[in-house]
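Omission of a single protein chain aside, the complex is shown with its protein chains in their original locations.
Up next, chain A:
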Amino acid sequence: MHDKLTNYLNDLFAPYDGIKSVTELKADLLSDLQERFRELKAEGKDDDTAFEMTLDSIGDIEQTVQEVANLSHSLERQVLINFSASNLKESDFAGVSAHKGKFKASALRGANFAGADLTSSSFEASDVREANFDRANLTDCSFSTSDLTDASFRKSVFVRTNVSMSSLKGAMFIDVKLTDAKLTMTDLRKTTFENCIFHGVDFKYSDLRGMCLDGQTFIGVKFDKSALNDVSFRGATLRNVSFLSGFTWSKKYYRAIKTICFDGAMLDKLTFASLKGIGCDLSNVTVI
């Protein structure tokens, strides 16, 4: 019966999906209705009667939702003001919703964006050192040429996010699913990736020397022309992964490729064949 209430509210609130204050109103309302339903049941009402009476207690919610939604649109617009070139050191943006926010060339060192919805925001050429992006939605965000030293990206949403030409020294990506993200021309030697899934990620021209990518999943990922000396893919899963060297296979690139460790990795046939062809040691891999 609680599912029935939840479904009813989901339908009612569907047009306003994604507006934070409306989602909050929905949660508040749901817990009220559940309590009322429980009380009616305890009074001895049958399921259907209790459900009808519970729905009847809602009243004209459409108007209230509309009011709340309008209020939150104007708040979101306020957040949308241009933060470009501002000094926002250690600012608190936790949980905000700032679609298309502009933070270009800003000083955001140590800023807190935990849980924020920053879809389509731009952080180009900003100082974002030590910033916290845990659980933030970074879909379509651009961080190109930014300083992301020691930034934290635990469980953030990383869809089409662009982090090219940036400094990611000490940055932490933990439990992140990176989809079609761009990490090109970036020095990743001191960056940590743990328990991540890389889907269609582009590492072209990036420096990954000595990186540990153990146990993670790579699907349709491009490592073209990346520096890959001593990278470890122990126990990783690689499907349709590309390691092109560009126009010609230079001796230097061959040597680098041979230092990659694939022990215990699972490779699909295509990835296996291409790596085999360039002389990788694939003695301890499983072909899937």
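Just so it is clear, a contact is a pair of C-beta atoms (placed from the backbone, for glycine too) under 8 Å apart; a residue touches a chain by one contact, two chains touch by 3 or more; residues count from 1.
One rule holds for everything that comes next: contacts and distances are computed from a predicted model.
S.K.: Given that one chain of this complex has been left out, which of "PadR family transcriptional regulator", "D-amino-acid oxidase", "NAD(P)H-quinone oxidoreductase subunit 1" or "ABC transporter permease" is its protein name according to UniProt?
M.R.: From the listed options "PadR family transcriptional regulator", "D-amino-acid oxidase", "NAD(P)H-quinone oxidoreductase subunit 1" or "ABC transporter permease", the omitted chain resolves to "PadR family transcriptional regulator".
S.K.: With the full complex in mind, choose from A:5, A:25 or A:257 the residue touching the hidden chain.
M.R.: Touches the omitted chain: A:25.
S.K.: Would you write out the residues of chain A that touch the absent chain, in ascending order?
M.R.: 25, 27-29, 31-33, 35-36, 57-61, 63-64, 67-68, 71
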